[in-house]
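Here's the structure we're looking at; comments come further down.
Removed from the display is one protein chain of the complex; every other protein chain stays in position.
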Amino acid sequence: MKALANSRYVGLGVLAVFFVVAWFVVGGLDASAVSIAVLALYYGAAGTSFNFLYGSIGVFSLAQPVFLAVGGYTGVYLYLTYGISPWLSIPISCAVAGLIALPIGLASLRRPGAVMTALVTLIIAEAAGPVVSAIKPLGGSIGLYLTLRSSDDLGAMQFGSGVAFARIFLIVNVILIAGLMWFNRSRAGYWARALRDSPEAADACGVPVFRVKLWIFVASAMIAAPVGLIYAQYNLLVNTDLFLGTTTLFEVIVVALVGGVARSWGTLVGALAIVEISQNVTSATSSRPGYGPLTFACIFLVIALLMPRGLSGTWAAWWERRRRSPDQAGGIAAVGAPQHAAERMATQTPVPDMTAHSQRSE
Amino acid sequence: MFFGQLVIAGLLTGSVYSMIGVGFTLVLGVGKIANFAHGSFVGVGLYFALFMWQKAGLNPYEALVPGLLAFILIGWAVAELFEWRGRKIGEIGELLVGLALLLTIGGLLEVLYTDNPRSFEAPSLGGVSVFGATVPWTEIIAAIFTLALAAATYFFVRLSRWGRAMRAVAENATAAGLYGVRAPITQRAAVTASIAIAGVSGMFIAPFTVMTPDAGTSYLISAFAVVIIGGIGRTMGAVAAGLAIGVVEALTGGYLSSVWTTLAPLLVILGFLLVRPEAGVAK
Partner (left out) sequence: MKHRRSLAGLAAVGAIVLAACASGGGGASTGGNAGTGGGAAAGGSTSGTITLGEVTDFTGVASTYGVPENQGAQIAADEINAAGGIKSLGGAKLQIQKFDTQSNPDQGVTQATAAVAAKIAAVFGGEISDTVLGGTNVTQRAGIPWIDTGGVADEVHKRGYSTVFQGIEDNTQEAESYHAFIGFAAKQLGIADPTVAISYSQASYGQEFLQAWQAANVNPTYKVVSSFGYPLTTTDFSSVAARMASSNADILFNMGYPADGLELTQEFSAKYHTSAKLWLASGANYVAVVSQLGAKSNGTIMGYVPAPGMPGLPAGFTQAYQEYKKKFNTDPNSQSWSGYTAVYFLAAALEKAKSTAGPALTAALKQVTLTHGHGNPYPVPAVLKFGQDNTLVEAPGYYTQVQNGASVLVYPSIADAAKLLPYAG
């Protein structure tokens, strides 16, 4: 038990160190590197909300961009119509996203199999664009625009330099990762994992399967809303293209998958890697159309083939192998069990084959 | 007249959706892989037909046999890829591979053909007048192909030994293995077949489709919709679902105001799911 408590604090400690280092690093970057950092941190946070859902209960939900959009629209609309500061709109946007997530969750989670859930959430994400465009007060497909302030305005969440936004996103990421770490060790986290590995067994043990799924779904929506809100402020505009275009959808999935679900920091690292690679590739190949996407795709293919568990999955597997080899003699790898229970479950039990639902769904 | 025109247009568009859906439901239901790149292979088929027309002067029907062979080879290679990286590691692996293929194929097509929309008409077969509109023969042929494909798949799976093996594997791979069915080969065959179907479908629809490199994404979404309604692994369900979606789209596009044109098909799908919550169960 002391070992368990030890590792929990170590994890948070490392996160804190990273936070402080990163805070100062972004302060020293030049403007264009900062804008890349903002993009990376945005997708990191957005992807983490997706990953929370996927990593904990194995629900592959493509509806996350909808909740990002909810956050963006809530913040901008309330500011333009009532002059409410975006900071205050953050909790409001969480609430709105949660409310909208309830019916969506009810519709998508009662599906036989993870594949159907994924498909349904995709259809909902596709429908969200036209629905939002049809709501006139939200600006139709043209969207809503914020006017530029001449100088930094903290109350209106407008800053001259991207550094401030990079730091805000950094804070968001750190909060999310810490929250995920805490969740994984909490009772709800254990329920979630039990549920993911075997819903029947979990159900037999008294875990309220559907309710846990629904609440986690709603929670992930509430996490996503502020991320979208901040991003809209950064762009000084919100419209369906920004959040509900196919690009955003794919980007969120890509960073989450590349990062892997084995660790709570996976998505952030995945986002940093992907955004960095794609920006460099683009600027290197901008002279010829199509080469940029192709090069990026090839790099992505290589990553997919070499690290199919994602970055954090590969790390976890390597770490696991490394940790186990010296202990092989006494076969007392179990000594590490309490403090590494979470990690080991994530690495040894691959996330159940989405398509292996045949046993339990029919 | 107008109504009739819409229904015919809807059925023809719907048969394209069905065509793509049959392949997708096969890879999902029997191959047990969510192949994100399925739509991209339809795109490859489109551009392959363009290539054969421009370089070899062959229209898609003439180029069908070489095309089929090419796609079977490609399909086998991709199936091996999925097998190597996807199945053993877990679903993240196969999703990653599928996504990577989607991006790679899209990028390749963009490099080779740029983003300018392309079209060509070969062969020029003219059309038949129905309800005052002229329906091109090429579209009718594509629709016939869809029905033939679906019928062939259905009877193959229902009646042949291979088909029964596939169904057994789809239901319970381990149990099937105990009975001597080699699950890995069967699943690989299903993936290969689905890609071959996708590629050939692309060739059939090329004479009347304006193609762009990002066709893969839009076809993927159509495939998803078809499988949701039709059910995973159900061939005839895919056909019915595709036709239904096509007709609904055409009718709403023809009569309703702008907002509903996108929403209506999606609401129909959602409504369908709410009414029949067990939809999507593999056969």
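Chains here go by letter, A and B, matching the order in which they are written, and residues are numbered from 1 within each.
What we mean here is this: a contact is a pair of C-beta atoms (placed from the backbone, for glycine too) under 8 Å apart; a residue touches a chain by one contact, two chains touch by 3 or more.
If you're wondering where the values come from, they're calculated on a predicted model, not measured in any experiment.
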### Task
List the shown chains that the missing chain touches in the full complex.
A, B
### Query
Per the definition of touch given earlier, which of A:Gly47, A:Gly143, A:Gly228 or A:Gly259 contacts the omitted chain?
A:Gly143
### Message
Going by the contact rule already stated, which one of A:Ser85, A:Asn235 or A:Thr314 would touch the omitted chain in the full complex?
### Response
A:Asn235
### Task
Mind listing the chain B residues that contact the chain we can't see here?
1-2, 5-6, 9-10, 12-13, 16, 110, 114-120, 127, 132-136, 209-210, 212, 214-215, 218, 249-251, 253-254, 257-259, 261-262
### Task
Considering the whole complex rather than only what is displayed, give the residues of chain A touching the chain that is not shown.
6-7, 10-11, 13-15, 17-18, 21-22, 25-26, 28-40, 130, 133, 140-143, 145, 147-148, 160, 162, 234-237, 239, 241-242, 245, 247-248, 251, 265, 268-269, 272-273, 276, 279-280, 282-283, 286-287, 289-290, 292-293, 319, 323, 339
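We take it that only the chains that are shown with their structure count from here on.
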### Task
Return the distance between the CA-based centres of chain A and chain B, expressed in whole Å.
31
### Summary
In their shared complex, chain A is touched by residues of chain B numbered 28, 32-34, 81, 84-87, 89-93, 95-97, 99-101, 103-104, 106-108, 110-112, 114-115, 170-173, 213, 217, 221, 224-225, 227-228, 232, 259, 262-263, 266-267, 269-270, 273-274, 277-282
### Query
Across the complex, what residues on chain A touch chain B?
60, 107, 110-113, 115-116, 118-120, 122-124, 126-127, 129-131, 133-134, 246, 250, 253-254, 257-258, 260-261, 288-291, 293-298, 300-301, 303-305, 308-310, 313, 350-356, 358-359, 361-362
